[in-house]
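All protein chains of the complex are present and in place, except for one that has been dropped.
Moving on, here comes chain A:
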Amino acid sequence: MTDTNSYSAATEVASTITRRTRWERARITLKKAPLTAWFGMIVIACYVFVAVFAQWLAPYGEADSSFAAYAPWGDGHVFGTDQIGRDVFSRLIYGAQNTVGIAFITTILSFFIGGGLGLVASIDQGWIDQLLSRFVDILMAIPSLIFALMLLTVFGSSAWSLILIIAVLDSTRVFRITRSVAVNVAVMDYVEAARLRGEGLGWVMRREILPNIMPPLVAEFGLRFCFVFLTIASLSFLGAGLQPPTADWGSMVRDFAGLLQFAAFDLKAGLTPLLPAGCIALLTVAVNYVVDWFLHLTSGLKD
C-alpha cells in the first residue's frame, strides 16, 4: 500500500506510461499495416517515381510522332505506336506525370478552398456560414461533370482552367466535410480558451482546429484525389480535358477505343486501350486501399 502522505501530483498514474516520439509512433503503426495497405503504398510510390522521373524514364518524347502509325507491340516500341506514330509506352509514362500531377494539384487546391472556407464557416456559425453553405448547396445541386463541361467550353480547355474548374467544383464536397467535422471541434473548451486569450481567426483555424480534424481530411484527400483523377480522365475521354499533344490516360483510352474490335485478329493490339485504363484503375484501387487502412486506424476501432 502506498503511503498517502507522500502523495505527489507528478507520480499520479496516467493512461500512457511510455513516451514516444512521433517517428516511433509512425513506425509502430506502419509495422502493423495490413498487406493491402502495403500494396497500395508501394503502387503509389511507383506512380510517384514514374511521374517525377518521366523525362528520364520514357524512351521517346511525349509528342514525338516520327514513327510509323499503328506499329505492333515489341520491335523498339514495347506497346507499339498510336494513330499518328507516337510511342505508346512513352506516352503512358508521360501520362502519369500529366494526369497524376494535375489531379494532385487540383486536389490540393480544392482542399485549400473548401477546407479554408469550411473552417471559417464552422467558427463563425452565423451569416457567413449560412451564405457559404447555401452557395455550396446550389453548386452541388448541378451535376458536376455537366457543369464542368459547360465551364470548360466557356473558359477553354487549358490545363490551368481545367485545374481551377475542377478544384472549385470539388471544393464544395471538401467544404461540407470540413465544416461538419470542424463544428464539433469548434465548440471545445480549448477553442473557447484560445478565443478568450484573444487569438485571431487564423490561429484558431490553423493551430487549434485543423490539427484535430486532420485524420478525416487526410482520408478524404485520398478519396477526392481518386474522384478528381477520374473526372479528368472522363473529361479527356469526352475530349474536353487535356488537349493534344499532351499525353493523358483518359484521352488515350478514347483514342485507342477503336482498336478493341481488332482483338480477334491481334490480341495485343486489342489490349492497347486497356493499358491506360488499367493505369487509372490500379492507382484508384491502390489509393483506396491506403485510405481504407487510414480510416480504420483513425475511426477509433483500433485496440
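One rule holds in what follows: a contact is a pair of C-beta atoms (placed from the backbone, for glycine too) under 8 Å apart; a residue touches a chain by one contact, two chains touch by 3 or more; residues count from 1.
Rule of thumb we're sticking to: contacts and distances are computed from a predicted model.
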Name of the absent chain as recorded in UniProt (options "MoxR-like ATPase", "2-oxoglutarate ferredoxin oxidoreductase subunit gamma", "Acetolactate synthase small subunit" or "ABC transporter ATP-binding protein"): "ABC transporter ATP-binding protein"
Selected from A:Ile146, A:Leu196 or A:Ala264 as touching the chain missing from the view: A:Leu196
Residue of A:Pro211, A:Pro244 or A:Gly258 in touch with the missing chain, whole complex considered: A:Pro211
Contacts of chain A with the absent chain, listed as residue ranges: 1-5, 7-10, 12-19, 28, 188-190, 192-193, 195-199, 207-208, 211-212, 303
